[in-house]
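Every protein chain except one is present and positioned as in the full complex.
Showing chain A:
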Amino acid sequence: MSSMTFGQKPFQVIPPEKGAFPLDHAGECKSIMVSFMRCLHDNKNVNAYCREEARQYLDCRMKNNLMAKEEWRNLGYPEFDEKLQNENKS
């Protein structure tokens, strides 16, 4: 499909920055995913309102060894990193 583009510039495929997600065969984070989907549905699919649920999903993945542990600031959540630091200080 995307390879039948004779004469057109081919689409340049970029691999993901942190590789591929391992599949969640055991469904350990499925409930969090469902709450995230519900949040999206309620907020008319605007991502900005459901960032906390997304962060919880990624947190669940990290806890269950389905994702390499990363600092939140490297995943686009700098505010959460600051919150953690504040909590640790206090």
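As a convention for this text, contacts are C-beta pairs under 8 Å (C-beta built on N, C-alpha and C of every residue); 3 or more make two chains touch, one makes a residue touch a chain; residues count from 1.
In this text, contacts and distances are computed from a predicted model.
Enquirer: Considering the UniProt annotation of the chain absent from this complex, which name among "Origin recognition complex subunit 4", "Cytochrome c oxidase assembly protein COX11, mitochondrial", "AP complex subunit beta" or "Nuclear pore complex protein Nup85" applies?
Expert: So the chain that does not appear here would be "Cytochrome c oxidase assembly protein COX11, mitochondrial", according to UniProt.
Enquirer: Considering the complete complex, identify which of A:N47, A:N65 or A:Q85 is in touch with the unshown chain.
Expert: Selected residue, touching the omitted chain: A:N47.
Enquirer: Mind listing the chain A residues that contact the chain we can't see here?
Expert: The missing chain touches chain A at positions 1-2, 9, 11-21, 23-25, 27, 30, 33, 36-37, 40-41, 44-48, 51, 54, 57-58, 67, 73-78.
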